[in-house]
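Excluded from the complex is one protein chain; the other protein chains are retained at their positions.
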Amino acid sequence: MRWGVIVFPGSCDDQDVYDCLKHVLKQKVEFLWHKDRLGRDIDCVVLPGGFSYGDYLRCGAMARFSPIMQGVVEFARNGGLVLGICNGFQILCEAGLLPGALTRNASLQFVCRQVHLRVEEIDTPFTSAAKKGQLLKLPVKHGEGCYYADPATLERLQKNRQILVRYVDGKGRPTAAANPNGSLENIAGVCNEARNVFGLMPHPEDASEKLLGSEDGAKIFSSVIAACGTRGKRAWVA
Amino acid sequence: MRVKIFVRLKEGVLDPQGKAVERSLHTLGYEEVGDVRVGKYIELEIAAPSRQAAEKRAREMCDKLLANPVIEDYRFEIQE
Amino acid sequence: MRVKIFVRLKEGVLDPQGKAVERSLHTLGYEEVGDVRVGKYIELEIAAPSRQAAEKRAREMCDKLLANPVIEDYRFEIQE
Partner (left out) sequence: MGRVAAKPFSQPAVTLALIAAHGLTEEEHRKIVHLLGREPNYTELGVFSVMWSEHCSYKSSRVHLKLLPTEGKAVIQGPGENAGIVDIGDGLCAAFKMESHNHPSFIEPYQGAATGVGGILRDIFTMGARPIASLNSLRFGSFDHPRTRYLLGGVVAGIGGYGNCIGVPTVGGEVFFDESYNANILVNAFTLGIAEKRRIFKGTAKGAGNPVMYVGAKTGRDGIHGATMASEAFSEESEKRRPTVQVGDPFTEKLLLEACLELMKKNWLVGIQDMGAAGLTSSSVEMAARGGAGIELELSRVPLRETGMTPYEILLSESQERMLLVAKKGQENQVKKIFERWDLDAVVVGKVTKDRTFRAFFGGAEVAAIPVAALTSEAPVYHRPAERPATQDELQRLELEKVPQPEDLGVVLKQLLDSPNIASKEWVFRQYDHLVRSNTVVGPGGDAAVIRIKGSHKALAVTVDGNGRYCFLDPYVGGILTVAESARNLACVGARPLGLTDCLNFGSPERPEVMWQFSQVIQGMRDGCAALGVPVVSGNVSFYNETDGVPIYPTPTVGMVGLLSKVQRHVTPWFKSAGDLIVLLGRTREELGGSEYLKLVHGSVKGTPPWIDLRLERAVQESCLKAIEKGILRSAHDVSDGGLAVALAECCIGGPEKSLGARIELREMMRPDALLFGESQSRIVVSVKEKDLGRLRDIAAKEGAPLQILGEVGGPRLAIQPLLQLPVEELRAAWAGALERRLRRDEG
């Protein structure tokens, strides 16, 4: 399979994702320039973390209008796999590919620390390599990661089992202390209804090597690799 | 024409900044203050043939970029 | 009384947000737009015996906390 990592002006974790995929997971991966069109041979598009357009105005608000995003929207509609990490998650929400929005951390401070995630659903191309309820240790680093959705949207998310990961403590409980940003219901990541677009605030690419303290992040990527392997190219439609 | 746009978090969306400012104001002795909300204030110059035309463009810009309808409301004023 | 406060970067102070928004608006086809400035919009409720009293308190709050006098200007309106 082939991965594409979009480089927006202000993307910072683009290199992290690229290196992780290429050197740790031995994947075929290329950078995609935001002013270009989306190539045809990509199987999974990653929108990386960082501060696209400085995160000025609102996180992700301006990046969503980058030329490449039209292609990403179309790609997602056709069942292509799209993964948004941190700023990428924010962009996907702004672009309407994912429900809800990410607002300022309740602490009003940027937060960089390790968190535990509980995998809530595994019937998605992004979590299939994990066990239901499994805990993953990943870092977060963001100033605006507080997930919000209105009550009707939240109900839909729950009904369709779109909440894929939650912030929990070391024992797997979704407590307030385990929630680094005040997210609604400790939500750390959600997918769309068709389950082919996933956004999360924590950074799997910074936790896929023992040397960096955790290998749990690789679960997300290897799920995608498995999904692409078994289902063939861009065939994931729920 | 000068457009002044006010963007505010919707009722029901958590406004931690508003809360923090309120708390600080109370600590400073301004206890008579309540319901503090912090939003954005955007000013811009727009070249338009008429007030109506300016209004239409401003509304579009807000809907598309300047406010996020999931969490924010907006309002604007136009000065000729 | 309701106080609406507008905080803006002073004339001459770099406004990176405003600049980025302006560029974005241009790319979106709003080329008639210029001089975009992004500031803060604060709303609050104040209990005061008179408009004047409210004004005095609001000004104080702005000077002390709500605006950063080093780089920002402010303006406010009071609605009874």
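Think of it as A, B and C in the order they're written, each chain with its own count starting at 1.
Throughout what follows, contacts are C-beta pairs under 8 Å (C-beta built on N, C-alpha and C of every residue); 3 or more make two chains touch, one makes a residue touch a chain.
Since the model is a prediction, treat every value here as computed from it, not as a measurement.
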{"item": "On chain C, residues whose C-beta touches the chain left out of the figure", "value": "9-10, 12-16, 19-20, 23, 68-71"}
{"item": "Positions on chain A contacted by the hidden chain, ascending", "value": "9-13, 15-16, 19-20, 23, 49-51, 53-56, 109-114, 139, 141, 143, 203, 205-206, 209, 211-212"}
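Everything below uses one rule, namely that only the chains that are shown with their structure count from here on.
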{"item": "Chain A and chain C, separation of their C-alpha mean positions in angstrom", "value": "35"}
{"item": "Centroid spacing, where centroids are CA-atom means, of chain B and chain C in whole angstrom", "value": "10"}
{"item": "Of all residues in chain C, the ones touching two or more other chains", "value": "21, 24, 28, 38"}
{"item": "Contacts with 2+ other chains: residues of chain A", "value": "57, 62, 65"}
{"item": "Complex contacts: residues of chain B adjacent to chain C", "value": "4, 6-8, 18, 21-22, 24-25, 28, 30, 32-48, 57, 60-61, 64-66"}
{"item": "Chain A-facing residues of chain B, complex", "value": "9, 12-14, 16-17, 20, 40, 65-66, 68, 70-71"}
{"item": "Residue ranges of chain C in contact with chain A within the complex", "value": "16-17, 20-21, 24, 27-28, 38"}
